[in-house]
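The complex appears here without one of its protein chains, the remainder shown in place.
Should a chain be cited, it is by its letter among A and B, assigned in written order, with residues numbered from 1 in that chain.
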Amino acid sequence: MSLQPSEVFHTLTQNVETVMRGQSGAIRRLLAAFASGGHVLLEDYPGTGKTTLAKALARSIGGRFKRIQFTPDLLPSDILGVSVFDQRDHAFHFHEGPVFTNVLLADEINRASPRTQSALLEAMAEGQVSVEGTSYRLAELFFVIATQNPVEFRGTYPLPEAQMDRFAVQLSLGYVAPEDEVAILSAQAQRHPIDTLAPCVSIDDVLVVRRRAAAVRMSDELKRYAVDVVRATRGANGVQLGASPRASLALMKAAQALALSEGREFVIPEDVREMAVPVIAHRMVVEPQARFAGVTTAGLVEEILAKVPMPS
Amino acid sequence: MKRLLFRWFNSFSAFQYRLDRRCTRAGSLALGVLGAAVVIGLDTNRTVGYQVLTLVLALVVLSAASSLVFRGRFAARRILPRFASVGVPVTYRVAIANQTGRRQAGLVLLDELSDPRPSFEEFVTAREPGEERRNWFDRQVGYPRWAWLVSQKRGAVIPPRPLPPLDPVVETEVMVEITPLRRGHLRFKGVTIARPDPLGLIQALKSIALPQSLLVLPKRYPMAEIRIAGTRKYQPGGVALASTVGDSEEFVSLRDYRAGDPMRRIHWKSFARVGRPVVKEYLDEFFVRHALVLDTFTTHLGDPVFEEAVSVAASIAISMQTQESLLDLMFVGPEAYCFTAGRGVAHTEQLLEVLACVGPCQDKPFRSLHHAVIDRHDLLSGCVCVLLAWDDARQELVRHLEALGTPTRVFVVGERATLDRLPGDVHGLEVGRIAEGLACL
Partner (left out) sequence: MLVTPPPMLLGAALLFWGWQTGFLFLALPLAILIEAARALTWRLELSATDFHRLTDLCTLLIVVSGVYLFSTTGTARAADGPRAMTLLFQWLPFLLFPLVASQLYSTAGKVPLTAFFWALRRQAARAPETRPGQVDLGYLYFALCVLSASAANRRTLEFYAGLCVLAGWALWPWRSRRFSPLWWVPMLGIAAVAGYGGHVVLHRFQQVAEQMVFDYIFSIVRGDVDPFRVTTAIGHLGRLKLSDRTVLRVEPREGLHLPFLLREASYDVYNSPAWLASGAAFTAVQPEADGETWRFGTGRSPVERVTVSAYLNRGRGVLTLPGGAFEIDRLAVVGVHRNRLGAVKVEEGLGLVTYTALFAPDGPLDGPPIEPDLRVPPREAALLSRVAMDLSLAGGSPAEKVETVAAYFRRNFKYSTWKGERPRKESALEEFLLNSRAGHCEYFATATTLLLRAAGVPARYAVGFSVQEWSRLEQRYIVRARHAHSWTLAYVHGAWRDVDTTPPVWAETEQSESSLLEPVHDLWSFATFLFSRWRWSEDDSGIGRHAAWLLIPLVLLLVWRLYSRRRVGREAAASRATVAVARPGQDSEFYLIADRLRTAGLGRQAAEPPSEWIERIHARELGPILDLHYRYRFDPAGLDPTERSLLRAQSEAWLRDHAQEAQAVGGRGVG
């Protein structure tokens, strides 16, 4: 069963929305990041449905789903896997860690120590795990959704700035509108809808979509626009660290995926604008003085979007 | 008598404020020219200044008449950042929705803060810095004190902002930049849309109530990191502070497996070597913990020495941020407070938020702070004190701390006169020259 890419997106969105109500914008961007091959960082208050979203996505594509709850005493071996000595045959066997899956939910990633965080982030970057000299490849479709709680501060280790780059997109779900919240109550009265969620697309379809997304056409003018926006973040007032060329790349890929989700074979400026803040904002670091003056990275990116002239 | 003066100042300030809102820049200049023309043209035989007087008066009256009626409906929304800092310009957005059916051009936005006029008690008890230098008349009547109080309570000056043409139905966003002048909550009262009359002298006003507040953090000075000669003692803290379970990951030793140990703790290589399970042992981590003691005992309201002391405390808190130490902020307000922060910049924000709202304590003796600090001394590996004076009670605290073996750094903030007789290891910071004092540490 080979579906058109836009149909794939459409079906996935519908499937996930049966479980997650009132979050269509976030789902759209999440799927765009998913199709672009990057990983997603969800920063949100507790109880907004981050786990449900990851589970719903995993189930919709029929892939494997693993969840890691990060705690301060989590070891890298708990994530990657450990070589266990088997007494019977006097040999070491590698027990895979939860990272060998299709969709991985890393809950509260900022609670673990930096050593553990970097273990996961390296695995995300490399696509493989090296334990005791041997490399084990991860699945071809490997998608990480990491979550952070912005309110909890005690005993947290914020992700280092250089590592934030590994996430293509940072999203937040937020609280839903009252009508949607009422609908949630009605839907989950007896049991959780996720339990009955069935796969609607296959992993191969998703891989095809990824390849097609990479093939979406982008004119030089728009590439120049994306680069201008990213470059403007480096010299902006109050910025200690601007976005790197990795951000431009991620922006292009995300815009391509978004264009594909709308059935277009080419990118338009609106795609770049829509994905700019989710892609760029979390890669920037604001100077402490500016932060205490109320400057936020999202605000800065929005200002830059207003200033840099959009091609039309 | 004082009450009479107070009421007079009150009404005069209110009158001035209302006049200011009603007049544009050109209107204020016209009123000034009117005043000058009255003086010059008083004798109509000597000069022709009275002609200037009547012309300007006619212009002003005509403007006022044409700005009596303003029919417009607007809704407004203000998007404020999370906080701002004293002396640092902050930009926020105001979104105005034009609810009339027509496009509105040439309007001006006046964002309004809450009333900065002091109450009668504040007027009577406040002491302006340098008030002794004023002459007797000023001190009795108290107008400079009133003006100083108003400027203290006025959190910021918001200049009028001309609006772009507002299309109907759509929300138009404008950016407003202000510079907060004092710490604490900057309270907004509402938004006023002003329409200048055709001549451009007087404005017609339409007010929209929009109460909001913005937290303004205290001013901070750049300073080098303070090193306190403290050792890392075994104070409980560290990772165990987090409300999660578990030991830290400092791997210290191996021991034999005991029933009940989790599987993940097994050290497999040793198992392979020895033939029986061996378990890794971990050690609790300990952190250096410093106290930042802030002296809040002052009798003056709006004391600039106290404000500078808060700024110094904020600067110290920022400079002491490290990933691996904790900072306890201790001060006495309505009760003795101790606020712990550390492990990342996010905490420092909350520390600054606390400092933004700290107020002077006028009813308790210094002993209460002394007791609070001494009670906690066995948890501390070092102490930084920011004091407002160097009198016996405060010297007692420092001596006590040093006698207990807690290394202490003391900063005294005050006027030049109070900083004369300080011992060598106590740093004096003169009000008005704090930046220099901190830079040469």
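The definition used in the following text is that a contact is a pair of C-beta atoms (placed from the backbone, for glycine too) under 8 Å apart; a residue touches a chain by one contact, two chains touch by 3 or more.
Computed from a prediction, not measured in an experiment: that's the story for all the values here.
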item: Listed residues B:Pro81, B:Gly106 or B:Gly428, member touching the removed chain; value: B:Gly106
item: Sole residue of B:Pro81, B:Pro116 or B:Gly200 that reaches the chain not shown, by the stated touch rule; value: B:Gly200
item: Missing-chain contacts mapped onto chain B; value: 24-26, 29, 32-33, 36-37, 40-41, 43-59, 61-62, 66, 101-107, 160, 162, 167-168, 170, 195-201, 432, 435
item: Positions on chain A where the hidden chain makes contact; value: 217-222, 224, 265-270, 273, 305-306, 310-312
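One rule holds for everything that comes next: only the chains that are shown with their structure count from here on.
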item: Intercentroid distance (Cα basis), chain B paired with chain A, Å; value: 38
item: Sites on chain A touched by chain B in the complex; value: 71-73, 75, 77-78, 82-85, 87, 90, 92, 111, 113, 115, 153-158, 288-289, 291-296, 299
item: Residue ranges of chain B touching chain A (in the complex, touch as defined); value: 80-85, 88-90, 92, 214, 217, 220, 239, 241-249, 264, 268-269, 271-272, 275, 282, 318, 343-350, 352
